[in-house]
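One protein chain omitted, others in place.
Chain nomenclature is as follows: A and B, assigned in order of appearance, with residue numbering initiated at 1 for each chain independently.
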Amino acid sequence: MAKTKVMLMQGNTAVVEGAIAAGVKFYGGYPITPSTEIAEGMAKRLPMVGGKFMQTEDEIAGLGTVIGASLGGLKAMTATSGPGFSLKQEMIGLACNAEVPCVIVDVQRVGPSTGQPTSPSQGDVMQTKWGTHGDHWVIVVSPSSVPECFTLTQRAVALAEKYRVPVIMLMDEIVGHMRERIELPVSYDDIPKVERKRPTCPPEEFLAYAADESKVPAMADFGSGYRWHVSGLVHDETGFPKGAGSATRESQDRLRGKIMAHRDDIIQVERYKLDDAEFAIIAFGGAARTAYDAIDMARARGLRVGMMRPITIWPFARHEVSDLAKSVKGILVHELNCGQYVISVKAAVEGRCPVHLYAKYDNESATPEDMLAEIERAMKEDGLL
Amino acid sequence: MKEALVEKYFRKGHLPHLWCPGCGNGTVLGAIVTAIDNLKLDKNDVALISGIGCSSRSSGYVDFNTANTVHGRALPIATGLKMARPDMNVVVASGDGDCSAIGGNHLIHAARRNIDLTLVVFNNSIYGMTGGQYSPLTPPGFKATTAPYLTIEPMFDILELARAAGATFTARATSYHVPLLTSLIEKGIAHKGFSIIEAVTGCPTNFGRQNKIAAPALMMAWQRDHGVMKAKWDKMTPEEREGKFPIGLLSERNDVTEYTKAYDEIIKRAQGAEA
Partner (left out) sequence: MALKFVTSRCKGCGICAYFCPKKVLTVTELNKAAIAEGKENDCISCGQCEMRCPDYAIFVEREAK
């Protein structure tokens, strides 16, 4: 077992450590509450490991520099919050279409607009999926604890590299600013680093966007002898713009396909006390933290309640939720917004069981008592109590 | 440009390019390529990053490490690449609208940092790709599709703007003054710091037609007759300068540390602090 150290750490700082452990070597970003500690931490930590940090002139340039550094072969990331995440959307589209690996951390705050900068919310759930224009596919993951900020940041980096896709780490102010016990390895040297697939063919045979059965093309670092063209225009396997409708369809099919073909590798959910449950909570990120206690309280009262906690938010855990709907008699979705994730839950449940929403959007996370009351109300409605 | 350079640097099967008859963009791209050849740079060590617009399509034609990115924001992407690969020669191709309007913020900050990028501004005084709207570099008193009653906005002097923001190399030539343009781009690439070369060029289709100067050759003759070499310009009275513009190397300084070099010192400091 590698040597470890136990610390009290903030979620945002654990993201920094996770990024360093994953081998991130570039960060470009702009200060914004409640994510600023990530920029501050990266400014300190990156040069220690030979990496580079830039405080850019704006949010857009933050992701722009990340995309540029990624083209140069570095693992690269940025972090922001709602207003900055809105500004980054066009660059996210470029990263999707040109398939440039990058990680964008969004520590959510209350919106829209300036909203409530220091209060928790999960109002960006749909924006992470549909933020940039046009059909596109990204991976979104959401941590619920400080230790998970460390591990999931590494996973976000790995997924971005493996699938050549922007990965959004969807956090909330609760998890970002909360301090918790965390046990970290003293050295990150033994932590495996996931490398993007690089071409092995001779440069003259290299087709920048020709994919094998994995649907993920090999990516050459700029300056490595493989000269290729990056474009936000729809392109064919050569990477050069192609105006034909068939090119659009083939491109969209592959960009979707490279994610959906690997859904089992990408989608992670945590199941908490679901084995005998007749009623399930679905919650993620900071909102899920309340549910653990509420479930234990409900069980103390003899109610068989459990939770499915999606760790991967997008692509949606459709099969997992669908199976859950077959094994329980009711589902309560809890999210810190007016009801976004619940839309996809209902679509996956397809009426197999009632789906209730406990939407909270008043700057505060729910208490376990609040949630227990919601559980009991919903179970009564469903005739389970 | 020379046939051998077309053969050597242009991607096979991508010509003719999409620019209109008489558009100066091909000439400016030719000057970039010739400058790179004169410097004997390895193609693998050159990147050409562009934004969006007519001139930004230039990146697709040439056999370097190339990217046609988002409108106005080639500079941040080039900046990130330069940070990852300080050994590479990173050239940015941008239009007047791309780099002075939507990308204006990135321009001044790239200049301020003095990062070793070479920005070539294809200034045709108009948004060509979208059909002839005025840009911050359209002079007042001209027609544009969004200025049917003539433009009233003053224009930027983009080189003065960049110099004030910290650019350590500013130069201007035109698509008429091809050897000068080539030599300035060459010097700009060799310069260790942020260099900007404004290439004044003509858009016969979307600037010329609206303003009744559609003949490409006449636009170039205008460049010939109105561009004045800096040495002469410096001796001219304000009256003599009226309607003219200076060309040549307008400013250069070598007393500012280049950004990636400065960052190397940060790494040393951070690693020293760790030990």
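Definition applied: a contact is a pair of C-beta atoms (placed from the backbone, for glycine too) under 8 Å apart; a residue touches a chain by one contact, two chains touch by 3 or more.
Predicted model only: the values in this text are computed from it and were never measured.
S.K.: Who does the absent chain touch among those shown?
M.R.: Listed by label, the shown chains it touches are B.
S.K.: Identify the residue among B:72, B:103 or B:216 that touches the chain left out of the display.
M.R.: B:216
S.K.: What subunit B residues would touch the chain not displayed?
M.R.: Residues 1-3, 6, 10, 15-17, 19-27, 30, 175-176, 178-179, 204, 215-218, 220-221 of subunit B touch the chain that is not shown.
We adopt the following convention: only the chains that are shown with their structure count from here on.
S.K.: Under the touch definition given earlier, write down the residues of subunit B that touch subunit A in their complex.
M.R.: Per the touch definition, subunit B meets subunit A at residues 11, 14, 43-45, 47, 49, 52, 59-60, 63-70, 73, 75-85, 87-88, 105-106, 108-109, 263, 266-267, 269-271, 273-274.
S.K.: Would you pull the subunit A residues touching subunit B in the complex into a rising list?
M.R.: My answer: residues 25-26, 28, 44, 47-48, 50, 52, 54, 56-58, 60-62, 64-74, 76, 90-91, 93-94, 98, 221-225, 227-233, 240-241.
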